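Structure first, then comments.
Only a single protein chain was left out; the remaining protein chains are all shown in position.
Up next, subunit A:
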Amino acid sequence: MNGADNRTTLTLTYVVLGMAAFITLFPIALMLLNSLKAAPEVIRSPLAVPEEIRWDNYTRAWRDGNFSTAFLNSAILTVMTIILVCGSGSMTAYVLARKKIKSWRLVTGYLLATTTAPIQLFLFPLYFGFARLGLIDNVFAVSVIYCAIFSPFSIMLLRTYFLAVPKELEEAALIDGATHWQVFTRVMLPIVWPGILTVALIVGLNTWNEFLIATTFLQGQGSMTAIVSFFLFSGQYTTDWGQLMAGATIVVLPVVALFIFLQRRFIEGMTGGSVKG
């Protein structure tokens, strides 16, 4: 549609959209604004411009939130999970998309069912099992849990990318004497690369932000993620909201920066599969 019929409709549309944008940005703006203020100033008015810009809120938040360790843990966890999901997921997605096995229907159905499985359904035995195996506070073990949770939807998303590849390409490579593995790694993977990147981005975001598993399995001082660290630190220092908002900004910043650069891929990946033509 190229514009509305009459001016009133169009004006009204912009007013509603403007209000929606305001509601969305308002809490984020409050976070940024108050992250630069001293605690008494926040209490005087959360809306006022800072009298003196307090960058030390950030350094104190970084220290009190133990963010040097926590960011490193989050980064390792995120990278590990991305590698696990993309590695195992792309093989499965390929096999399911091309119906390479007889039971593809069963496996697809099972994976669709686990996409929506409640974490509570497997959390308790998993926790006590991990405890017995000494895997609590182990970042690598937790990345395997994330892999299990994020794989099903990643596979469904990757599958659509594999489905879009013409079958002739595969057949041609096989005739040229390539092995099945070579077809997968040398022909298919380079073509579906954008799909893998999208999945990596979404899985990375979800891992970075994840709360329930992280707070249950990674409680030790040395193994906490940035999210868990912020959660604990924000429960302790509830009088200095300036410092707290600085901590919040630090945790959010890498995610938002990445989102601004790669918004299209983010939006496509996260909304993909939900839109039915």
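The rule we apply is simple: a contact is a pair of C-beta atoms (placed from the backbone, for glycine too) under 8 Å apart; a residue touches a chain by one contact, two chains touch by 3 or more; residues count from 1.
Basically, contacts and distances are computed from a predicted model.
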| item | value |
| --- | --- |
| Per UniProt, the name of the complex member that is left out, chosen from "STAS domain-containing protein", "Sugar ABC transporter permease", "Exodeoxyribonuclease 7 small subunit" or "Cytochrome o ubiquinol oxidase subunit III" | "Sugar ABC transporter permease" |
| Touch criterion as defined above, residue of A:Thr78, A:Thr198 or A:Thr216 at the omitted chain | A:Thr216 |
| Candidate in contact with the missing chain, chosen from A:Val49, A:Ile101 or A:Ala164 | A:Ile101 |
| Interface with the unshown chain - residue positions in subunit A | 1-5, 9-10, 13-14, 16-17, 20-21, 23-25, 27-28, 30-31, 34, 42-43, 45-47, 84, 87-89, 91-92, 94-95, 100-101, 105, 107-109, 111-114, 116-129, 131, 144-145, 147-149, 151-152, 155-156, 180, 184, 205, 208-209, 211-212, 216, 227, 230-231, 234, 238, 241, 244-245, 248, 251-252, 255-256, 259-260, 263, 266-267, 270-271, 274-277 |
